[in-house]
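All protein chains but one are shown in place.
Read from first to last, the chains carry the letters A, B, C and D; within each, the first residue is number 1.
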Amino acid sequence: MNMIELLTELAVMPLIAFTIGLFMVLMMRKIAAKIQRRVGPPLLQPLYDIVKLYAKKTQNSHGLVHDIGIIMAVGGYIAAETMLPVPGMNGIAAKSGLLALAYVIMIPSLGLALGVGQCANPNGSIGIARALTAMLAYDVPFVIIIFGASWFYGSNNLIDIVAHQQAGGIATWGAAKMPVLAIAALFSMYAMLGKQPFEIYVAPAEIATGPMVEMGGKYLGGLFVMQCFQLFTASAIYVTMFLGGGENWPFFLVKLFAIIAIPMSMAFVFPRYRTEDVLAVVWRWPVLLGLAGVWLVMH
Amino acid sequence: MNHSVLALVPALPLLASFLLPLVPGAARRLVGPLTLLAVAFIGLNLWPLVQTEPMVLAVGDFAPPLGITFYADSVSALFVIAVALVTLVLWPWSGSDAGNLDRKQSLTLILAGACGGLAVSGDLFNVYVFYELAAVASFGLAAGARTAAAQIATFRYVVIGSLCSLLALLGITLIYVQTGTVNLAHLAQLAPLKLHNPLGLAAFFMILLGLGVKAELFLVNTWAPDVYATAEARVSGLLAGLVSKLALLAVVRLLVLIFPLPEARDALLLLGMLGILSGEFAAFRARDVKRMLAWSSIAQLGAAFVAFAIPGPAGLAAGLAVALHHLLVKPALFLLADRWGGSLAQITGAARNSPVSAGLFVLFILSMLGVPPLPGFWAKYLLLSGLAAQPEGLWWLAGAIILLTTVVEAVYLFRVIGALYGRDHTVTPKTQSATAVIGSGVFAAVLLAVAFSAPLLALPLNRMAVQMADSAAYIARVLPPVLPGVAP
Amino acid sequence: MKLSPTSNLSASLEFLLQEISGLRSQWKSPRRLRVDLQAETLPALIELLKGRAGFVHLSAISCVDWPAQNEFELVYHLWSYEVKVLVMAHIRIPRDPGIYLSIYDLYRPAAFFERDIHEMFGLFFEGSPDMGKFILTEWDGPPPMRKEFDGEAWVMNQFDWQDYQPGWLKDIEAKGGGITTRPEDVRRDKPKPWDEQS
Amino acid sequence: MSTLKNIPVVSHEKPSGGTGNLLANVFDELMAFCRSRSLFMLHYCTGCGAIELPPAMTSRFDMERLGIQPMVTPRQADILLVTGYVSTKTLKRIILTYEQMNSPKYVIGICSCTVNGGMYWQSYATAKKLNDYLPVDMYIAGCMPRPEAVIHGLRELMENIKKGESDNWRDYYRRYDHYLGNQQRLFGENWQTPTDIIGEARHYDLMGPETLGPHTALLEQHQTPLKPFEMTLGLADLPVRKDEPR
Partner (left out) sequence: MTSLDLLLILSGLTTLAGFAFGNHRAYPWLAGIVLTAQIVILASMPLPMAAGFGFEMFGHPVGWQMDGFGRFFALITLGAALASVAYTGGEWGERYAAGGKNLRWLHGALAGNVLAMLLLLASGDLIAFFIGWELTSWAGFLLMAQGGERALRAAMRYVPYAMAGAMAVLGGLVLSLTWTGTLDLSQLVMLVPGLANWKLALLLALFGTGFAIKMGLLPVHLWQTPAYAEAPGAATAFLGAISSRMGLFGFGLLLVKLITLTRLADLSFIDGLFSARDLIEWVAALTIVLPTFTALKQNDARYLLAWHGIGQSGYMLLGLVIGDATGSAGGLLHVFNHATYQAALVLSVFAVMHRTGTADLNSMGGLVTRMPLTFLVMLLGIIGLAGLPPMNGFVSKWLIYRSLMIEGRPLLFLMTVLGTLGTILSVYKLIHNTFLGQLRAEHEQIREAPWSMLVPMLALVALAFVTGVAPGLALNYVNEAQAALGLPVMAHTLGGVESPRGSLDMLWIVGVLFAGFGIGALLFYGAGGRSKRIHQLDNYAGGHFLSADVRYQYSDHFYAGLMHRIGPLYRGSFTQMEAALASANDLLASLMQAWYRQAVPALTLLIATVLGLAWMIWR
């Protein structure tokens, strides 16, 4: 793994992640449309949206921190992608484990929080307060699952985890070995995506899409890019931990889209939990399942 | 300097106190200080001599078990010096009018003489006589403040004092009836046969109560807070600091020589613990500085009782350390409380216009709490390590109580510091008087000297404790080899 | 007419109304009673009805502008749940001072009706809590519902119009058809029906 | 009375033709295509016509296949649909919302009330011609046009955007004085909005000949444009005048 190869990987991995993310967003909107018996957007609609937003002629900024917020949102995820091993490319997964990845993923949302803070709009601040409470909610089961997984695989290094699972085909997949943890992980990943039932911080009618209230043009474009990265990262982590990671690209893509399809198909039929109910739901079922899974793993 | 000089220790001040009104003019004021200086000089000369060999004086050359014997070892020499110097510092330099001043000075001289006598007396009855003399003098001094409150407090003190004196006399007669002698050495010799039985213990308990009044023992110290709060600060300093220690010394002599029994030690321990508890917690609610100092002195003396209850030289060393430390700190605090008495609200912000005395106040409080470099810490350390060395049970309970009550003590003492350094513009606190500052300054100087030379003083303290604990040497030193009525 | 259980009640209503002097009542229907009375006696009537006949519900106050007689006509619509009759009290007030007293102390909702009437007709109600602007916050012209205010003329002066001759309309007109009235028979100059009224 | 046809649309950005800069040409084509294919419609129902939009968005007519999504705040939106009669009170909010939108932005006047007053043509309370106050890109007549009409109008707009003709938003900056005049005529002299249009025009150099005029002068008099707080490093240790409040 010499330096040039590493640098190319650091450039290529985010790009791949972004393109996969685009098609995930498309799949999400297609599923939503199909549920509502609609035609749904054309193939490249997410790309059109992003290009149109970046092509905006006039944009409003509330200050340097507002700009930095968006830069951290996009840049944070670009950095996080390089820590997620994908078939053929490991990036710097060896240098930072599952735990460091869980923290690097938090940086974009905190950078965004700072940016929204300077927009000086109470809708944004209320949205961020709810988003952070939701983060507090879904990160507790997520961390329990990380504990269980790293205890089971005996290592925190994602490359080892993938190798460990691919040793004996499907039988040694995480989900096979740790079914309870896999279900709990699915539940907490669902909450992490921030789609329908857990979408209180983007409540359009109540607080005008919360954090995105003052985001226009390239700012909103940055958030759309971040959404693509977010979808890809969430599903990639799940796949790496429980579905044996990426043996080769076709399998990896199928697994990625399958995992994202599950929450998406359930999301658009739900109304929306209140903030305290998000806390109640996510701290009850996934946490109990997670702890049960960890107990099973450890004994 | 032969041993007859011992007789001068009580005699000189008593003589001076009666001759005082006869001395004409300005010289009268100097009589007191001069006699005290003389006594101090005697004490200082005495100190090196008694280090190795305690000095005995049979008054009138009567053979020891019969006549009055004076016995001075290093502890009593130290106390003689302490009596002289402390009385000198707390000397009544000014009075409302000439007659009043004469009376105060003569009473103080009597008190000094009595205390000197207590330190060196070698027989039980003599102890009782000097104790009564000291009691009478303290009644006079306590009432000297001429306020109604002082009169009432002194009256209650007189009632308790006289009742307890009767008890003490009853105890002494019991012992005399049992053994036929009042000489301490002789008693120490006869005690194992005659006195180590319930009757002897009862006698001891009665004497303990008798002498306990002045030593602020728990059962009989209800008079103390009122007297100390209403009397002149100088007088309360003298009584709380000096006289109580002498009474304590007498009790300890009895304990060491005649009743080295576990029951006696337990009695002392129990009463000492109760004294600490009641003193500290009562002081916690006190809002008047003088009354608070009174309760805190009760507590400190309780600690001294607990310390002396510990068997062996370790106990005596701890007791002496606690007692001497209290001797240094309490009179100074009372002197400072002279102008700063009354409720805490009145002294809010006093530190601003009399910073020196506020600093001294803080120094003394820190020493009482046992903050390390100051000698208070070493006293508490000796006390606690002595207690911890004993087997579990009551001893460890006493240790725990001392630790807990120090926390309570810290709270109410820091309440005063908080008031001193607080900020309240509506109150203009009184500034300190010159004599108070100088007096407490002397005590502070001695305290700091002891703090810095602590390692050097550890050895002499130990030697004193060992010498005092050795009753056999006491007997051998005082009595001739063969005595009538004792089987060889 | 079958004596409905409340008929004796409406009879007692008749008896009640005799107490007000100069009052003419006329049954419009079994449940609607029109009452015409002097402006001064209106509060007495309302208190009478409210107190003794349970007319607790003031559903509306409406105002009619009679420029010819230079009067405003105020109609108070009162309803009782016991008597189950709607009383429409009509009073006439001269236009020029245009001041009448408020019945806010009897009925809380009256404040809004009076405020609306004040905004639309310029009729001032003394004692009404708030006579400020109500709906027309952007309007600072004369009270628009008064007859002498010609809205259309004001609009003509204030706004201008699209000159909209689309091609497709021209050939329809050429063919003589056209569902819309032709621009020349502009409705503006037709005399307004309410002018001729006596 | 200005007619709809001769709204002078000055679009100097017309590609200068020829093979001059082929790449720039392709890039503009791509941008225009993406702009046309992705329109965010502001979720702001100004009048009765808005009731026709939900059917246009949901299962039956599904605007999303055209790439049109409802967005909640003006910052995120591209199209402002002015549906139904425009009362003077609502017009103030419409102008504020329009100015808060990021351009290129488009206005579609749905229902005949926005065209020429509609059935409220006599009313003292409604504005008659929307394009007096805002540059309107598209009118969809009808006293509530059916969803098909709305979608047809939107497709027309998309075509115009793809061809690059729909640049009316520049007109607001270029002829701001004209629009401001009409607005002041309706709302009075001290009419102002928090957005600093003249500042924006200067910033994005969209100034035209008629941007500044008598009406903007009137605006300057009574409105101090809200100066944004620049990140100042007013260090205390710089030499400060004595009378400066510490």
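FYI, a contact is a pair of C-beta atoms (placed from the backbone, for glycine too) under 8 Å apart; a residue touches a chain by one contact, two chains touch by 3 or more.
Everything numeric here is computed off the predicted structure, so don't read it as measured data.
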Task = Can you pull out the displayed chains that the omitted chain is in contact with?
result = A, B, D
Task = For the chain that's not shown, point to the residue among A:A129, A:A176 or A:L288 touching it.
result = A:A129
Query = Which of these, B:L66, B:V129 or B:A454, touches the one chain of the complex that we don't see?
reply = B:A454
Request  = Just name the one of B:A267, B:L363 or B:V450 that touches the chain not displayed here.
outcome  = B:A267
Note = Touch rule applied to subunit D and the missing chain gives residues 44, 73-75, 92-93, 96-97, 100, 193-196, 199-200, 203-204, 226-237, 245
Note = Contact residues on subunit B toward the hidden chain run 156, 159-160, 163-164, 167, 198, 201-202, 204-206, 209, 219-220, 222-223, 225, 263, 267, 277-279, 281-282, 284-286, 295, 366, 369-373, 377-378, 380-382, 384-385, 387-389, 399-400, 403-404, 406-408, 410-411, 414-415, 418, 421-423, 454-455, 458, 462
Query = Footprint of the hidden chain on subunit A, which residues?
reply = 10, 14, 54-63, 65, 67, 70-80, 82-83, 92, 94-100, 103-104, 106-107, 110, 113-114, 117-123, 125-126, 128-130, 132-133, 135-136, 139-140, 143-144, 147-148, 150-151, 154-157, 160, 200, 208, 213-214, 217-219, 221-222, 225, 274-276, 278-280, 291, 294-295, 298
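By our rule, only the chains that are shown with their structure count from here on.
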Ask   = Going by the average position of its CA atoms, which chain sits the greatest distance from subunit C?
value = B
Ask   = Which chain's mean C-alpha position is nearest the mean C-alpha position of the whole protein set?
value = A
Ask   = Taking each chain's centre as its mean C-alpha position, how far apart are subunit A and subunit D in Å?
value = 36
Query = Once you find the CA centre of subunit B and the CA centre of subunit C, what distance in Å lies between them?
reply = 105
Query = What is the distance, in whole Å, between the centres of subunit A and subunit B, each centre taken as the mean of its C-alpha atoms?
reply = 80
Ask   = Which of the residues in subunit C end up touching subunit D in this complex?
value = 136-139, 141, 144, 151-152, 154-155, 158-164
Complex contacts: residues of subunit D adjacent to subunit C = 1-4, 88-89, 92, 115-117, 121-125, 127-129, 132, 185-187
Message = Give the list of subunit D residues in touch with subunit A in this complex.
response = 30-31, 33-35, 37-38, 40, 43, 58-59, 62, 64-65, 67, 69, 71-73, 75-76, 78, 101-104, 200, 204, 228-229, 231
